[in-house]
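What follows is a short report on a single structure.
Note that one protein chain of the assembly has been removed; the remaining protein chains are unaltered in position.
The first chain written gets the first letter, and so on, giving A, B and C; residue counts start at 1 in each chain.
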Amino acid sequence: MLNIKTIDDTSINERVYQLNLGPQHPSTHGVLHLLLKLDGEVVISADPIVGYSHRGHEKMAENRIWEQFLPNTSRIDYLSGLIYNQGYCMAVEKMCGIEVPERAEYIRVITSELNRISSHLLGIMAFVMDIGAFTPFLYGWDDREHVLDILERVTGSRLTYCYNRFGGVRNDIDQEFCDGTRRFIDRLRGRFKDYHNLITENIIFIKRTRGVGIIPEETALEFGVTGPSLRGSGVAYDVRKNEPYSVYPGFKFEIPVRKEGDVMARYQVRMAEMEQSMKIIEQALDGLPQGPIRARVPRFIDPPAGDCYFAFESARGAVGYYIVSDGTRIPYRIKVRTPSFSNLFVLTRILPGNFIADTIATLGSIDVVVPEIDR
Amino acid sequence: MAVKECSPVYVPHAERSLETKGSPAILGFAVLQDLLNLARVNSLWPMTFGIACCSIEMMAAGMARFDLDRFGIIFRSTPRQSDVMIVAGTISHKFVPTIKTLWEQMPGPKWVIAMGNCAISGGPFAYEGQYAIVNGADKILPVDIYVPGCPPRPEGLIQGLLQLQKKITKGTIDANRRAEKAARRAKK
Amino acid sequence: MPTEGQKKLLEELKNSFTRALPEGRITSGDYARTGCHLEVRMSDAGMRRIAREMKERRFHLETITAVDFPDSFELVYLYSTYYQDFCRVIARILISKEASPVSVSSIYPGACWLEREIYDFFGIRFTEHPDLRRILNPDNADYFPLLKTFGKTKLTEEIDDILC
Partner (left out) sequence: MFSRMLESGLYDFFFVFIFFIISIALSLIMVTFNALIGPSFMGEKRTDTYESGMAPIKTAWMQFGASYYLFALIFLAFDVDVLYLFPVLLIYQRGAGFSELIELILFLFLISLAVVYAWRKGVFIWR
């Protein structure tokens, strides 16, 4: 019994079909709704509809004291939770002028870089699974479980960390953590050969990603795209290098940049970035100083009135905390500038004219985490 | 602008939770249903429906180390082929109609697992003036199993799924096993 | 410790702004505490001129945000550069509660979503905006959540149970 609704003739001769690449879709990595206008296979226009996992982080910040907003930070972008923790703590320390001991800075950098590797592992492998290769997803997760074990020993949680405190970190890292990290890094370097054989030299992957979803440098500038999506288009902008914070100036690492700006370029930038993160971790482990891991900080801090903007680099791009404080224990306004918000909006400019299959590939290469857009 | 008192608990329409207008099987005598439950239990196909942080732990449970495949649990992406809806993450107001559509589009015997504190009671985002989320999946769905944690560890999710299996077979598997053990002990 | 490239760029910016915005107050913010090299405080009209100026100098619009003060809104525009001598400019505009500022999405298309979010949270309507509708809250929502008068914030009642 086919229930043919009344077919009004206007819909017959119009060739444009509207498809909901909707909230519940295997390739949207969360609840992202892409409203596509299609002419057969070709996308005419794409309108991302967001807000399906909007939880009101910024409203919560306005009725909590400064310390209580810490768990929220790692739930904004749960794949780089430690990086967001570090960013929030450094923003408030900058306002209050709290001095963080050297060892705490090193521990923060080590844990953030480990978190960046685990985030890239998931981002790349989920993107490759969207294109159709399921085995790398299993390999990637296997490596990621190792990182989660190492971080769990110190921070206590696997995904939504709350490890940093104002003035330092919560627990100290011991020799076992350092050896575990070194063993993991040697193992991951060996695994990179498998990934390159499995993905980079795979003819199907190359055909699906070469020359697809190109973000020209000019469009990236207009839309405020940051992170690996921008570095794939030829602009060497990495907050750790351009606007150094914490102890990053002390390490030698390069920013991987590619010129083509297509989906393959973004993938290669992320893979090269993992190697840079490993280099940073090794240098940080070698130069790990002894000393306290937390400065003497009063139990409730109240930063002086005024505002401050602190930018740092998460796995997806440049994140920024714009904090307005009125001198009391409760923040007046915390605005989180998240990279995926601008990275996703670029899709409306680069998707029209591609096929649907390329839309899935481009969306995966932008590596979007939806609660980071919806906050 | 008057202070709008936003109700802490979001109650959609009249009925509190979506009553599933389900009719029991026509030929539904007990032994046949138990037999069928055994078959259903060993191939629970959940729908990939990750909303937020818990979706990553759900994926971790599906991957190599915690491997859901050994329980016959394969993630299906369409509601048409899935039996279990694992609500993994925070339910926002904007998402409620979609969840109800997906729930109604799932066929046959179906169950709900509320994974994570957000799906149980709003979790870390439930407070007095919260305007954006529904405090718990049981406000809109008939939830069978609650898996606490923020996010729960993959082992927690696996225990939730095993608990669901026990609930489906109404403990007949365990009951039989206990009965046999008691019989053997009595014989000794 | 600004590099000489930054100092040169800052000088250039400062005098180009003073030429372009006679009525705006341009002060150089101390980067160590507020994270911005140059602070521009001006009236509503100068906003697009600043945006056009920034576009020529290849700055990118990092974010637009609004802060709800008891008597007025403050729109904050943050521009920064991608290139070697890093520099961040913060432009602040004080507007009244009922004002509707002009949208900069004609110069920076990326601002379209940022302004939609500000409308969604504060109810500030931007004129000349391609499609101003809610972005994060449900479309039929009739509240603007981030206003200080909405829901439970410090201004509505003294939150002492949190401070224990």
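Keep in mind that, in the parts below, a contact is a pair of C-beta atoms (placed from the backbone, for glycine too) under 8 Å apart; a residue touches a chain by one contact, two chains touch by 3 or more.
This structure is a prediction, so every number in the text was calculated from the model and none was measured.
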Shown chains touched by the chain that is not drawn here: A, B
Chain not shown: contacting residue from B:D69, B:E104 or B:E128: B:E104
Hidden partner interface residues of subunit A, rising order: 3-5, 7, 11-15, 17-25, 33, 39-42, 355
Touch residues of subunit B, complete complex, unshown partner: 18, 20-28, 32-33, 36, 78-80, 98-110
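Criterion: only the chains that are shown with their structure count from here on.
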Pair of chains joined by more contacts [C-beta pairs], A-C or B-C: A-C
Centre-to-centre distance between subunit B and subunit A (centres being mean Cα positions), rounded to whole Å: 29
CA centroid of subunit B to CA centroid of subunit C, Å: 44
Where subunit A and subunit C are represented by their mean Cα positions, the distance between them in whole Å: 24
Residues of subunit C whose C-beta touches two or more other chains: 137-138, 145, 151-153
Sites on subunit A at which at least two other chains make contact: 51, 54, 56, 59, 63, 374
Complex interface listing, subunit B residues touching subunit A: 47-53, 55-57, 59-60, 63-65, 77, 79, 89-90, 92, 94-95, 98, 102, 124-125, 127, 129-133, 150-151, 153
Subunit C residues within the subunit A interface of the complex: 32-36, 58, 60-63, 65, 67-68, 76, 78, 80, 82-84, 86, 88, 90, 108-110, 112-114, 117, 121, 134-138, 145-146, 148, 151-154, 159, 162-163
In the complex, subunit A residues that touch subunit B: 22-26, 30-31, 51-56, 59-60, 63, 71-72, 75, 78-79, 122, 137-138, 141-142, 144-145, 148, 158-160, 370-371, 374
